[in-house]
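Below is a slice of the complex: some chains, not all, each in place.
Labels A and B are assigned to the chains in the order they are written; within every chain, residues are numbered from 1.
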Amino acid sequence: MKSFRKELWFTTSKRYEFVRITDAVQAIIDESGISEGLCLVNAMHITASVFINDNESGLHQDYMEWLEKIAPFSTRGYHHNVGEDNADAHLKRQVMGREVVVAITGGRLDFGPWEQIFYGEFDGRRRKRVLVKIIGE
Amino acid sequence: MKSFRKELWFTTSKRYEFVRITDAVQAIIDESGISEGLCLVNAMHITASVFINDNESGLHQDYMEWLEKIAPFSTRGYHHNVGEDNADAHLKRQVMGREVVVAITGGRLDFGPWEQIFYGEFDGRRRKRVLVKIIGE
């Protein structure tokens, strides 16, 4: 069994932002030399997500508006916001998820036709990172 | 380390539907010959889910009604719905999840008493698939 580990770093220009990372993850798989296995991709910060969905800007806008509706930003409505203002980011990240686990088959992300991996930032404008850990052969 | 891969295909008769796939996944584990490891089960489409919960029809109706409340169907209320009408399915899938990772112990799904795996379809009536990827020994 082989294992491989690498980090991806982000500083988004906006507080809320989705960043497509499919190609960056595939490049790490290529570098690992692992052709059959599992690839874990997770946010290492608790106000950010990694998720898989469609690369379509209208849909991303829908996600952002929907998340704001079910987990709204507020400086006063949360217990967490004592010296913080990012409680909403913790809730939004929980809806979108911390991690994805992806199959590697023949050295490639084993994906359906529209699957793309995204980093979901809900409290951005500072350096944060994603972990990619691969095990296999 | 061994690895094994197989797909499950579905064409649901309804737009929204849950399909129990526990036995189908166990059959793939049997076929793999892997007795200790991890089993990834993921929707390969971005308007469908794989999740683990109870096999109880009242609860499934509760899930469907709840999803409709927090992520309602609408042909006009979403940016994604230009030539599409399935934006709600992308949101519903995000709540229910893309994938589950299940332990394999002694050749069996290592489950609690009520755990069952379901395929969750939110934009059905066409051919879609689930990936089962197993690694272990």
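Throughout what follows, a residue touches a chain if its C-beta (ideal position, glycine included) is under 8 Å from a C-beta of that chain, and two chains touch if they have at least 3 such contacts.
This is a predicted model, so every value here is computed, not measured.
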item	value
Complete complex - number of sequence copies, 2 represented	3
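The rule is short, and it goes like this: only the chains that are shown with their structure count from here on.
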item	value
Distance from chain B to chain A - Cα centre to Cα centre, in angstrom	20
Complex interface listing, chain A residues touching chain B	1, 36-38, 51-54, 56-59, 61-63, 66, 70, 95-97, 100-103, 105, 110-115, 135-137
Partner chain A, residues of chain B touching it in the complex	1, 3, 5, 38, 40, 42-46, 70-71, 78-82, 87, 90-91, 93-95, 97-99, 101, 129, 131, 133, 135
